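Below you will find the structure I want to go over with you.
One protein chain omitted, others in place.
Labels run A, B and C following the written order; every chain starts at residue 1.
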Amino acid sequence: DRPLTIIAGPCQLEDRDHAFMIAAKVAEACAATGAQFVFKGSFDKANRTSLNGKRGIGMEEGLRIFEAVQAEFGCPVITDVHTEEQCAAVAEVVDILQIPAFLCRQTDLLLAAGRTGRGVNIKKGQFLSPPEMSNVADKVASTGNDKVMLCERGTTFGYNNLVADMRGLPTMARTGYPVVMDATHAVAQPGGLGGSSGGQREFAPVLARAAVSLGIAAVFMETHQDPDNAPSDGPNMIYLDQMPAVIASLMQFDALAKADPLRV
Amino acid sequence: DRPLTIIAGPCQLEDRDHAFMIAAKVAEACAATGAQFVFKGSFDKANRTSLNGKRGIGMEEGLRIFEAVQAEFGCPVITDVHTEEQCAAVAEVVDILQIPAFLCRQTDLLLAAGRTGRGVNIKKGQFLSPPEMSNVADKVASTGNDKVMLCERGTTFGYNNLVADMRGLPTMARTGYPVVMDATHAVAQPGGLGGSSGGQREFAPVLARAAVSLGIAAVFMETHQDPDNAPSDGPNMIYLDQMPAVIASLMQFDALAKADPLRV
Amino acid sequence: DRPLTIIAGPCQLEDRDHAFMIAAKVAEACAATGAQFVFKGSFDKANRTSLNGKRGIGMEEGLRIFEAVQAEFGCPVITDVHTEEQCAAVAEVVDILQIPAFLCRQTDLLLAAGRTGRGVNIKKGQFLSPPEMSNVADKVASTGNDKVMLCERGTTFGYNNLVADMRGLPTMARTGYPVVMDATHAVAQPGGLGGSSGGQREFAPVLARAAVSLGIAAVFMETHQDPDNAPSDGPNMIYLDQMPAVIASLMQFDALAKADPLRV
Partner (left out) sequence: DRPLTIIAGPCQLEDRDHAFMIAAKVAEACAATGAQFVFKGSFDKANRTSLNGKRGIGMEEGLRIFEAVQAEFGCPVITDVHTEEQCAAVAEVVDILQIPAFLCRQTDLLLAAGRTGRGVNIKKGQFLSPPEMSNVADKVASTGNDKVMLCERGTTFGYNNLVADMRGLPTMARTGYPVVMDATHAVAQPGGLGGSSGGQREFAPVLARAAVSLGIAAVFMETHQDPDNAPSDGPNMIYLDQMPAVIASLMQFDALAKADPLRV
């Protein structure tokens, strides 16, 4: 019943100035509307469609940027981890560790993330049904860490397409953990461009609004000032200059949804 | 941008008193919240899962009930047609003809419905993508009748399950025709009970709210005072005594959505 | 355990000479390999993707062609029916009535087809699970006609795509009715070309062979001497000049499958 959290940032961390530019814009929009802001960025894209996709700036440089963002904007930061080894190092700086969808069943990664005591945002695998995420959350919780978040990012729907099943949000909420809607990855079209993924960014605000109207904890949206030239996920990222309007709109639906909770 | 229309009623027409009882309850809830009300009922279930399912009261008796509802409640009525021959007879009384999802590609039925000059609500086949409904609408419009409505009722998602893709609503809206969300059939589980369909009625208000938040023209919901003993579609119908709260809630989201239209 | 039946012909009947040309080629290939041949053609395409698609030559002319094919080639013929009214008229000539996939749940059509006493080949709807076809077959059988055939033609798999689930063939065979694989419609891509369907004809022999290896009763394949200029279904029809090799190959797999039946 707390106001919506906005988890936003570029798909890939590029450099400090870029991170600041994006964080500043989103932080301002959040502050103006009462949203909590969590800055998101990836330091490594470990599962690109093809070997030609850019990997990222690496963990060390990424962590320095996250520290700077925390210091400058006073906001928590989130990033994805891909191996057990990364968890402890990342957790020195980062507030929320994110488990990528493909890896959401890897027990050792979940346990390592849980043991850091940090928040753990688990993306639902594209191959999983929403009720199965209860078992996944239990793996993290078995470490004594209950700061789990469960995130919808679309389910495989034929080839090269995903569908965001709105039934999944209240289903996952039955676990008692906060539920997050990843509105930009849910409109990706995996492998849709042959050597990389396509996307339908025009539908990201659609899915975000539908999800927020159901009374969720957070929306995850990737954004870029020039998505078509971003190093990854361009086709599904939201233009940075549209983010203030998107956030302001979502906050209105959030207020209404929190005042009128669905009983499922 | 007009307020939401509520299309509601029992799956099957049972008798005049039953229709009145349901229409009265929903009409009152609509009047209280500024929604337009359209009464829905079927006089024939032409495509039951098995031969054991009840078919319905027949066209003649059905039309008499519709006339009585129109006279008593002053509301338009909608029913589904299954053959070309039915169209003209039904159109003598009924305001909106509905094309069942399985039949949404049957050209002669679409043309016959169009030629009546009545409204034509076309359910998107569970086997069709949203953009294909443009071709379907064109079939009706070719008769000179542009009172077309396009209705989402879920897409086949593996076996015995449907998914309501929220991207489909703004996609169908690009045609310029009003878009309807059928929130109760979208939570049906076709063939899920062997000789009949199952359903998840708890999710019907979830899908209705998500859809309404996107700014659609109408919501379609089947309702019954005792769904578990209804002659058909019990598992997915909403309890009649819950309808006022559901409608009141939807009207709030509708007002916000109409004030803040999505541009897709 | 009888040898495979080949149901083949053009998607649309064009004229007598065209039907004879195709029937001659396929009949010869069947005779050479011990397959039974059933000639297939449609006199009306009642559910084209758009209004611009050609409808067909009509029932009367179609029936005259079927009579001529029966007389000339001594083979049974099959065609699809779309309304109750057509069933009796078509059954005067045609040996097997085919229920289109979209219409496979329309009770009155199934009963009318059953009452003719002719064979009834029911295509499994793209929206149905294989076990549900048992209920569908029961509708026909309730008329006292047990000459039912159940036909796989693909299941909705995301948008604009179908998948042929090989588990469906032995599942439908549990009913005791002969099972047919429609290898050319299963590779169609519904609405894939915008105003018409696309297709992947290169995979039709793939699906045919996989299905035949499981020991089915019949394969359904549409063929044309010039598919890219055929009035419908061009993208998924097999080139006529390739049919003899396809049939000869399938008959080898059929012999092996019938000698080594799967127990499911």
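We take it that a contact is a pair of C-beta atoms (placed from the backbone, for glycine too) under 8 Å apart; a residue touches a chain by one contact, two chains touch by 3 or more.
Source: prediction; values computed, not measured.
Participant: Among the chains you can see, which ones touch the chain that has been omitted?
Facilitator: Touched by the chain not displayed, across the whole complex: A, B, C.
Participant: Looking at the whole complex, which of B:Thr79, B:Ser129, B:Asn161 or B:Ser213 touches the chain that is not displayed?
Facilitator: B:Asn161
Participant: Which listed residue, A:Thr33, A:Gln106, A:Thr175 or A:Asn236, touches the chain dropped from view?
Facilitator: Residue touching the chain left out of view: A:Gln106.
Participant: Write down which of A:Gly58, A:Gly117 or A:Pro131 is the residue touching the left-out chain.
Facilitator: Touching the chain that is not displayed is residue A:Pro131.
Participant: May I ask you to list the residues on chain C that touch the chain which is not drawn?
Facilitator: Considering the whole complex, chain C reaches the absent chain at 155, 157, 163-167, 169-170, 187, 200, 202-203, 205-207, 209-214, 249, 252-253, 256, 260, 262, 264.
Participant: Spell out, residue by residue, where the missing chain touches chain A.
Facilitator: Residues touching the hidden chain, for chain A, are 46-51, 55, 82-84, 102-103, 105-108, 125-132, 135, 138-139, 142, 155-156, 159-160, 190-191, 194-195.
Participant: So which bits of chain B touch the chain we can't see?
Facilitator: Contacting residues on chain B, toward the hidden partner: 157-161.
Assume only the chains that are shown with their structure count from here on.
Participant: For chain A superposed on chain B via Cα atoms, how large is the rotation, as a multiple of 5°?
Facilitator: My answer is 180 degrees for the C-alpha fit.
Participant: Rounded to the nearest whole Å, what is the centre-to-centre distance of chain B and chain C, using the mean of the C-alpha atoms as each centre?
Facilitator: 33
Participant: I'd like to verify one number: the distance from the centre of chain A to the centre of chain B, where each centre is the average of its C-alpha atoms, in whole angstrom.
Facilitator: Result: the chain centres lie 36 Å from each other.
Participant: Could you say which residues in chain C touch two or more other chains, in rising order?
Facilitator: Residues 159-160 of chain C touch two or more partner chains.
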